[in-house]
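Presented below is the structure to which this report refers.
What you see is the complex with one protein chain gone and the rest in place.
Here is chain A:
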Amino acid sequence: MGLDFTIIPKYMDIILLGVAWTIGITVSAALLSFIGGILFAVIALYAPWIIRQPFRLVEGVFMGTPLLLQLFLIYFGLVQIGIDLPAFVAGIIGLGLHFAVYNSELIQTAILAVDKGQMEAARTLGLSRSQALRKVVIPQAIRDVIPPIGNNMIALLKDSALVSVIGVSELTLSAQRVIGKTYRPFEFYILAAALYYIINLGMEWVQRRIERRISVSR
């Protein structure tokens, strides 16, 4: 049995629906990981000791255990305590929190690297420490951290394939379903890989545009 790529158009609607889910989940989880990353960074750096220390432990656990396990825990585990999330929601939360922890690490480093004269200048104008962080320090830290966060977001896109195991019909699971019907794994896995790559290129393009827009303000 040779390769036959002409079979692809017949199942393209299923695959494209998978693409839509992959993009939807990736973008939602990326936003969650971005906002969560800022929040976690502020907690890790500035919350009182009693909150900060346990929080850092939780962060360590998130970074040190498999994302797949975390997804299982959120989707299957939380049901036992009465939290029954739809699979795609569980997937977004799992991916979002996992990458929020990685983003938080980057943002913490960037906050500490902002020139301390910036905080001083803001404080001499009469801003409180939290106002100075919000208006002056954090925006600069985020600006500096856009390129590495972009890399995390590309990792997030690739890891979004993991949510297929909790039954979200994103690109990987869609390809598997089509393969189940057609017994053509090579053609459809290649197709899925190509589509991931194209989404990836799209994300890189967006990242470059953001970087260009902020380049003047440094």
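As a convention for this text, contacts are C-beta pairs under 8 Å (C-beta built on N, C-alpha and C of every residue); 3 or more make two chains touch, one makes a residue touch a chain; residues count from 1.
Assume contacts and distances are computed from a predicted model.
Asks: Consult the UniProt record of the chain that does not appear here and report its protein name from "NADH-quinone oxidoreductase subunit N", "Superoxide dismutase", "Urease accessory protein" or "Amino acid ABC transporter ATP-binding protein".
Replies: Going by UniProt, the chain not displayed is called "Amino acid ABC transporter ATP-binding protein".
Asks: Which residue, A:Ala121, A:Ala155 or A:Leu201, contacts the hidden chain when the whole complex is considered?
Replies: Among A:Ala121, A:Ala155 or A:Leu201, only A:Ala121 touches the chain that is not shown.
Asks: Tell me, which residues in chain A touch the chain that this view leaves out?
Replies: Looking at chain A, the ones touching the missing chain are residues 115, 117-118, 120-129, 131, 135-136, 139-140, 143, 214, 216-218.
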